[in-house]
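A single protein chain has been omitted from the complex, and every remaining protein chain is retained in its original position.
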Amino acid sequence: MSEHIVSKTIYFLIFGALMVLTVLTYWVALYDFGALNVVIALAVAVTKALLVVLFFMHVRYSTRLTKIVVISGFFWLALLIVLTLSDYFTRPGTSGVGGVPASRSTR
Amino acid sequence: MAEAVHTTMEHPASAHAALQHHFENMEQQREAGTLGMWIFLVTEIMFFGGMFMAYILYRSYNADAFAAASNRLNVTMGFINTIVLICSSLTMALAVYYSQVGKRKMIVVMLILTMMLGTTFLVVKAFEYYDKYEKSEIPGRLFPSRPFNWYAEEEHGKQVTQEPARDAATERNPQAVPTGQEQKPDASFASRAEMFFFIYFAMTGIHALHMVIGIGMLIVLTIMAWRDRFSPEYHSPVELGGLYWHFVDIVWIFLFPLLYLLGAHGISGGH
Partner (left out) sequence: MIDAASMGGDLPVVPPKDNYINRAYSIKSWLLTKDHKRIAILYLITITFFFFLGGAFAVMIRLELLTPASDLVQPETYNKFFTMHGVVMIFLFLIPSVPATLGNFLVPLMIGAKDLAFPKINLLSWYILVIGGIFILYAVVAGGVDTGWTFYTPYSSTYSNTYVMAAAIGVFITGFSSILTGLNFIVTIHTMRAPGMTWYRLPLFIWSHYATSLIMVLGTPVVAVTILLVGLERVFRVGIFDPAIGGDPILFQHLFWFYSHPAVYIMLLPGMGVISELITAFSRKNMFGYKFVAYASLGIAIYGFLVWGHHMFTSGQSIYGSLVFSFLTYFVAIPSAIKVFNWTATLYRGSISYDTPMLYALGFIGFFLIGGTTGLFLAAIGLDIHVHDTYFVVAHFHYIMVGGTVMAYLGGLHYWWPKLTGRMYPEGWARLSALIIFVGFNLTFFPQFVVGYMGMPRRYAAYPDDPVWQMLNVLSTAGASILGAGYLLPMVYLPWSMRYGKYAPSNPWGATGLEWQTTSPPPTENFEETPVVTWEPYEYRPREEKVVVNKILPTD
């Protein structure tokens, strides 16, 4: 039973951080940073998710195998997204991220 | 060879009651459970991943329509739900903590709190869905009496809180400040907004389904905790249930900004 018990203090600290970050999510959304909007929103969300994964889900204290499993999950999701977009963002009529293809028009 | 082997027929009488017959010891059983749960969560990542893929693609194609449609969602309710879920994650984490230190009553209290928070989330979600139904914002013709109609509020002569048309026009052409008069967006605007609502319902619907399953799981855990099944030696069910619950929370952590806050800067007067 080599189990690591995370103290209650850490749980409450993480909880506080998550609350702050939630408010931050909302607050930054009120301002327009142009293309950075998505980046900022995702950065905050990823930070929150990392806190939950590392502390609430104990990954920080887990075996290397668990860490590899977690990372591979997100890695495969990235594969799916990147390779699919490699098609869409190189189609004629699109202008990269945010581009509306010329052929996409009416109902 | 003989000195290192155990007989496989039965565990010695000293073995823990929760040790299943095919495992050598509790450590191995716990390790297998944790790994299995994490692999299951990876499959969940990929399951939601397919929808995130669709979201990314269509949002990049239809930024304007998605922002306008996002503004139709109730940010307050979304925000409250985010807070509720994070609180439930805390209580869940504490339930795991108390199971590790072996405080039966506190496990039960924390599990019940988690359940209540989860139910609160679902109730708020239900109000949101009903609101969408009333406003004819459920995509397609699922309810034949209320097919999707982006302009339903205007047609009913009600006061529209936000002018989607103006929003869209502003998005695409920030210089042209609308001067009170209606600027019709292009004909596909409404249907592209419908796509947003489809993705919204698909993603939050499947997320809510996971919440329902999670609450079912919590009920079982609570009964087990009540009957004093857990101890510092054996509490993997609570731990694995916690992993699942936190995962569902993480999905929402992404869904909230990606669905509710796309066009928030357009309405708040912020800049």
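We call the chains A and B, going by the order they appear; numbering starts again at 1 in every chain.
The criterion applied here is as follows: contacts are C-beta pairs under 8 Å (C-beta built on N, C-alpha and C of every residue); 3 or more make two chains touch, one makes a residue touch a chain.
Fair warning: this is a prediction, and the values are worked out from it, not measured in the lab.
Screening B:149, B:191 or B:231 against the full complex identifies B:191 as the residue touching the chain left out.
Touching residues on subunit B toward the chain that is not drawn are 1-2, 4-9, 20-24, 28, 31-32, 35-36, 39-40, 42-51, 53-54, 57-58, 61-62, 65, 139-142, 148, 188, 191-192, 194-195, 198-199, 202, 206. Counting over the whole complex, subunit A has residues 65, 72-73, 76, 79-80, 83-84, 86-88, 90-92, 104, 107 touching the chain that is not drawn.
One rule holds in what follows: only the chains that are shown with their structure count from here on.
Annotation: 14 Å between the Cα-based centres of subunit A and subunit B.
Within the complex formed with subunit A, the subunit B residues making contact are 26-27, 30-31, 34-35, 38-39, 41-42, 45-46, 49-50, 52-53, 56-57, 60-63, 75, 79, 82-83, 86-87, 89-90, 92-94, 97, 100-101, 186-188, 191, 232-233, 242-243, 246-247, 249-250, 253-254, 256-258, 261, 264-266, 268, 270-271.
The touching residues of subunit A, when paired with subunit B in their complex, are 1-3, 5-6, 8, 11-12, 15, 18-19, 22, 25-26, 29-32, 37, 41-42, 44-45, 48-49, 52-53, 55-57, 62-63, 65-66, 69-70, 72-74, 76-77, 80-81, 84-85, 88, 97-101, 104-107.
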